[in-house]
Each structure stands twice: as C-alpha cells, then as structure tokens.
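Here's the structure, in structure tokens; my notes come after.
Missing here: one protein chain of the complex. Every other protein chain is in place.
Entry: chain A
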Amino acid sequence: MSVEVEVNEDDLAEMVDQVWESYLDPEGINPFIPTYDENQPSEVHSSVSISGSWTGHLVYACSTLAARRAAAAFLAMEPDEVSEDDLSDVLGELANIVGGNVKAMLPPGALLSLPQVALAPESTARYPNTERIGGVYGVWEGEPVSISMWQSRAVKNEEESK
C-alpha cells in the first residue's frame, strides 16, 4: 500500500514550534527562525525511519553548537557541561519526537524505528532510493538547524503510475 504524503512543510513547522515551545525555548526568547535554505551546512544529524503506509526517513540536522545548546536546554545544564552521550541522546530524541508526530499524521499501518544518531554532517548520510520531499530549514541562536523528510522513491513511483 502506498499513500500520498499527508505531512507538509507547514505541519513540520508546527511540530518544530511545539518542540521549541516545550523544550528548547520555553520562555520564547530564542525562537527557531526559518531561512528556507535547504543547502545550509550541518555537523551532526539524527534520523528515524518510517515504514508501512508511508516509507522514508525523518532527519534532524544541525551544527554541533546547536546540538550542544539543545542538550543543555533539555537537561537544564550549561552547554559546556554537555557530554557526547548527552548530545547523542538529545539528537536521537529530537528525531524521535518529530518522527513520532509525523507518524501520527500518516494513515494507519506506519512503523517508526528507533533513532539513529551520527555525529557527522547530514551530507554523509545515504538513504538509498530516496529523495528529500520537504523540510524546515532555519537558524536557532544563529546556528543552522533543519528537519527534513526523505521519501522512498519506490513508493513515489507507484503513486505516479496510478
């Protein structure tokens, strides 16, 4: 079974707002500011894969400093106290939260993987037979952050042949 993507960039932007409001910027002082630059660089990334009624990946990518600040905000500590384990755990949880919310918007029958974290740029990731179908790209306290969706090409081709 394949379905049209029912999650658009506005939906992703709303999820990002919720994450910022709940964890990264509860005081509303340092919001996520969209840049719409899908080619902005990253230094670390995390992903969850979704399979079933929609097949693809949800990827959270950012600079190391943005990840460190996110971990500090999540853990209520100073950025320089954040360990590499903290950083990985927070990156994984960010992909998991957004991926879980994406899954909730898909038709029944989608399965979410556990998160995968790589302390390397998103550009080093390879998702075979996929293409990026959309995302939210911006800066947080001047540092690049993006959340993007990669869809399995096989599923997309099936839709196009209908």
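Rule of thumb we're sticking to: a contact is a pair of C-beta atoms (placed from the backbone, for glycine too) under 8 Å apart; a residue touches a chain by one contact, two chains touch by 3 or more; residues count from 1.
Quick note on the criterion: contacts and distances are computed from a predicted model.
One subunit of the complex is not drawn; among "FAD-binding PCMH-type domain-containing protein", "Response regulator", "Galactofuranose ABC transporter putative membrane subunit YtfT" or "Transport permease protein", its UniProt record names it "Response regulator". The residue touching the chain not shown here, chosen from A:V44, A:A71, A:V136 or A:M149, is A:A71.
Here one chain is not drawn; of A:C62, A:V90 or A:I147, the residue touching it is A:V90.
Those residues of chain A that touch the chain absent from the view are 18-19, 21-23, 71, 74-76, 85-86, 89-90, 92-93, 96-101, 103-104, 106, 108, 110, 112, 114.
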